[in-house]
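Selected chains only, in their assembly positions.
Each chain carries a letter (A, B and C) given by its place in the written order, and its residues are counted from 1.
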Amino acid sequence: MGDVKLAFVVQRPQYKGETSRLAITHAIAYQTVEILLEDGDTVTPTLCFIGEGVLGLQKGQKAMDTYGITSTETHLKNALLVDLDVLVCKEDLEKYGIPEDSIPDAEEMGADKTIRVVPFSEIQKAIEDAKHVLFF
Amino acid sequence: MKLGVFVSDYTITVDTLDRLKAEKLGIILVANGVYHATIKENGKTSPLLDKTPNLYVLSEDLQTRGIAESDVDKRVKVVNYGDVVDLIFNEYEKTAWL
Amino acid sequence: MATLTIGVFPGLVGNMAYDFALKLAAAAVDKGHKVSIWFSGNATGSVKANQKHLKDYSTGEKHLKALLEKGVEMCTCEACTVARGIQKPEGIEGIQWNAMHWYLAKIHGADRVLHIGGE
């Protein structure tokens, strides 16, 4: 079947329930899925944040200090380190007044990818291009 | 794309349905989403019912709540679990649970 | 015959979206389709064996066992499950335990995916 493209769309904020975080960790799992697939088969998720899903992505999170849990910031960096495409909706950042430069990157850890702030139309396209879409 | 969207709440906290475009959009009202098919809030039917002609409501979830099929808006087709399976496989390519 | 993969994140008892998922799975199997279910988040609590079937609470175990008998493949997210204190020997027999990539692998082979997020 070759590659199967997926769109993971996070539409609820981080740090309430765990689902929005599980979106990131499930996407990262694409890296090890080959052990369960036939040779040549792959899964390629694109991780998209829209609506209130853009809340809780900012730099400087102290979740480990305050609640003893891995921060979403750390999970996002891990996503970049495994070369995931991560898209954040530009219109929604603007709506909530969140500056683009407050979004973390993983450059210091050697990641080639960065989180891309894109218009919603590009996220719509990722959803259209995907064989399946998963809303978190 | 042909997208079947499941709506399971009466108050929807995400605006995804307002933004997503699909050539064919289906809305399947389940759980507390069934109230979109039956309630006239302040005398008005749910704006969700204007979004597409492809509207479905799950009969088991109406019955659970004591709602008669005669209370369902005429635009909405009453379906059961088996019908939902057919919708997923035959009418839509992708699904979304909002 | 086609294949459906369902991902369930809301918890049994605590959320009727879970009940929906199980009923949908049963209906799909009855129509001759192949179904697999991935439990993650709160839904992983439902793989615990020996659930008491009180009438005031959504029941899980007997439905899960019935689905297993019908050939539905089920797997729980191991990390989510052990974080809740449930170890594999305490789980319902026949439900698999695996990492999150199990879900992605099932999705790879699926004709349709229904992902039910939320808590």
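In the analysis below, a contact is a pair of C-beta atoms (placed from the backbone, for glycine too) under 8 Å apart; a residue touches a chain by one contact, two chains touch by 3 or more.
All values derive from a computational prediction rather than experimental measurement.
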**Item:** Copies of each displayed chain within the entire complex, written as a formula
**Value:** A x2, B x2, C x2
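By definition in this document, only the chains that are shown with their structure count from here on.
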**Message:** Of the chain pairs A-B and B-C, which one is connected by the greater count of C-beta contacts?
**Reply:** B-C
**Prompt:** If you average the CA atoms of chain B and of chain C, how far apart do the two points sit, in angstrom?
**Reply:** 24
**Multi-partner residues of chain C (each touching 2 or more other chains)** = 112-113, 115, 117-118
**Asked** By residue number and range, which residues of chain B touch two or more other chains?
**Response** 94-95, 97
**Touching residues on chain A, where the partner in the complex is chain B** = 9, 11-12, 50-52, 120, 124, 127-128, 130-133, 135
**Complete:** So, in the complex, the side of chain B touching chain C is made of residues 6, 8, 30-31, 60, 80-82, 84-86, 88-89, 93-95, 97
**Request:** Note which residues of chain A are touching chain C in the complex, please.
**Result:** 1, 4, 6, 12, 16-19, 22-23, 25-26, 28-30, 32-33, 35-37, 41, 43, 45, 132-136
